[in-house]
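Missing here: one protein chain of the complex. Every other protein chain is in place.
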Amino acid sequence: MIKNSDVKKIINESLSLKSEKLDEALVAQQKQFMLPTEFQSAATKKAHNELYQGYLEAFNRISAELDSVDRSDVKSNGSAYRSLKIDETYNMNAVYLHELYFANISDLASNVSMDTLAFMRLSRDFGDFDRWQSDFISCCLASRCGWAMTYYNIFTQTYMNTFIDLHSQQVPVGCIPIIVMDAWQHAYYRDYLTDVKTFTYAMMKELNWRVVEDRMKKAERVAMALKAGEM
Amino acid sequence: MIKNSDVKKIINESLSLKSEKLDEALVAQQKQFMLPTEFQSAATKKAHNELYQGYLEAFNRISAELDSVDRSDVKSNGSAYRSLKIDETYNMNAVYLHELYFANISDLASNVSMDTLAFMRLSRDFGDFDRWQSDFISCCLASRCGWAMTYYNIFTQTYMNTFIDLHSQQVPVGCIPIIVMDAWQHAYYRDYLTDVKTFTYAMMKELNWRVVEDRMKKAERVAMALKAGEM
Amino acid sequence: MIKNSDVKKIINESLSLKSEKLDEALVAQQKQFMLPTEFQSAATKKAHNELYQGYLEAFNRISAELDSVDRSDVKSNGSAYRSLKIDETYNMNAVYLHELYFANISDLASNVSMDTLAFMRLSRDFGDFDRWQSDFISCCLASRCGWAMTYYNIFTQTYMNTFIDLHSQQVPVGCIPIIVMDAWQHAYYRDYLTDVKTFTYAMMKELNWRVVEDRMKKAERVAMALKAGEM
Partner (left out) sequence: MIKNSDVKKIINESLSLKSEKLDEALVAQQKQFMLPTEFQSAATKKAHNELYQGYLEAFNRISAELDSVDRSDVKSNGSAYRSLKIDETYNMNAVYLHELYFANISDLASNVSMDTLAFMRLSRDFGDFDRWQSDFISCCLASRCGWAMTYYNIFTQTYMNTFIDLHSQQVPVGCIPIIVMDAWQHAYYRDYLTDVKTFTYAMMKELNWRVVEDRMKKAERVAMALKAGEM
């Protein structure tokens, strides 16, 4: 893996940008995901990886442009700064959500046991586990080119479901993502055409509950870390 | 303070809703904020509190409606479930952001010292403290009826600035809010008309850095809690 | 009034842009509106005119930038072209809607008679005139920082009401605007604070039905022009 500072320098040179400061933190590097999934064709997986790479490259380019963009006359009606910040969030969310999605699918031996944190917390906050599941599926079906997500909400201090349109519309402030499902047409159209429901059920059967459990444990620690007082 | 379960029951009765399950967690109760601020008129403050109350009532009503809404035929083209979930996030964000905003303004003795976490972390992640400040002001000026926010980003593991349009457009996934600034026209129009810049500077002079420091300490604990591995 | 081509040249020079082609059509010049209205304070009117001017300047600047922006590598994830086109529509709509609004208010002797096209067509398409009025008021109250609009819909071939959020969200394709009402907070907050309802009723009492009638006659001619076949 090359250093972020080197990535940033290469982008700056290729765009002929001269930045006073190189924000190395805001550089994403492509991760590799093993996807032995059976619910997606090889063509979909390959194309999905290309899309992910495209978002990542866009995020890195925008990050470089933001390092040196003019901040002297920012206006809400339109300015390069405003446009770049919007696309920074859009592509950053796209990269993050795709990584979360790729990491929590493709478990051919998918299984959730009743003594897991995941099972207990989702049962607690949704009434019972089946209610979580049916609500999550509703979110998959409700999204317009977007995402379904189970997340820990630091405001309500509960686990909730939501859907996002595109990558950055309807995102709850203060969400810690736990389960992420891609509901863009690019995730299913090659293999399922308009049949989102079958796609959704097929994905649910391969949900990687070990990954989910790991995220849940972290979310519980986050909850504890925040509990000392009001945000 | 009355119990959330009682609030939920009252809403359900007033709307003639019969829910199998009352989600008591998703009930917000109005907080009181002392706002001895000098950069806002009493009229603005009173009206702002009414707006906050309106969002809170909307959130509670929607929460009750979601408890019993039909989930059997959810569609992305339009369904009561989809619409309610969108407005749930919109109003939940509105309530949360307003509470964060009210709590971090109105310090007439506003002061940030160089040995605070806030000063050190913002200096680290933005190059220096002035760069954070000028970038944050750019976010205030860039937003179209919305918010500026400094937040801890659990994906990039850095402090970042962003702006939100309305209450739920362009929200980063995985943001822990630290500094929140209301840039809706309702926040300044009565007192400043179109002069957002003067409003922004006036607010910055009353930023409550003690509250910010407290949030920053929590964000640091969140960062630690998450560091054990990839989300 | 100076020539559009001269306006465009001045903008290009001030921005140091070199365009192969100057699109003179896409230059707006500020109109003057007599607003003897009683439902708005002088402060609101003056500020509103400044906002209108700001949109107009943004539209002209963006138009100049689009004349010479790079079109060789346009991407949906983000590119200067994409951002400028979005802001072109946003500001163009803002200019157009404000001009329509300013022109159709401030008639202190507002009156609609039953033998006008406006009365007859709205009665026909909404069941009766009162239903149009109450539905239009609903649109004023439903919009989130945006607009209410009665328009001729070339697809359904009827007069309809709608609301727009901000300036370009939820706009019907193929709408010919007839009655336009500003429901942004900047339109009423100085004078009415949160009381949108009183503001809306006050505006309705000064609606300029002569201007509306003139637009309606044109819409009828548009309807005839389109009737020769399917669009």
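The letters A, B and C name the chains in turn, as written, and every chain counts its residues from 1.
One rule holds for everything that comes next: a residue touches a chain if its C-beta (ideal position, glycine included) is under 8 Å from a C-beta of that chain, and two chains touch if they have at least 3 such contacts.
These numbers come from a predicted model, not from an experiment.
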Contact with the hidden chain (one of A:186, A:205 or A:227): A:186
Touching residue (missing chain; options C:49, C:110 or C:138): C:138
Sole contact to the chain not displayed, among B:23, B:67 or B:87: B:87
In chain B, positions touching the absent partner: 54-55, 58, 61-62, 75, 77-78, 80, 83-84, 86-87, 90-91, 94
Touching residues (missing chain, whole complex) on chain C: 20-21, 23, 25-26, 71, 74-76, 79, 81-82, 85-86, 88-90, 92-93, 95-97, 100, 103, 125, 127, 131, 134-135, 138-139, 141-144, 149, 154-158, 160, 162-164, 168-177, 196, 214-215, 218, 221-222, 224-226, 228-231
Residues in chain A touching the chain absent from view: 43, 47, 50-51, 54, 144-145, 165-166, 184-186, 189-190, 193-194
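The working rule: only the chains that are shown with their structure count from here on.
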Chain contact graph, described as a line, ring, star, complete graph or other shape: complete
By mean Cα position, the chain sitting nearest the middle: B
Rounded Å distance between chain B and chain C, as computed from the means of their C-alpha atoms: 31
Averaged-CA centre spacing for the pair chain C and chain A, given as whole angstrom: 37
Residue numbers of chain C (touch at least two other chains): 54
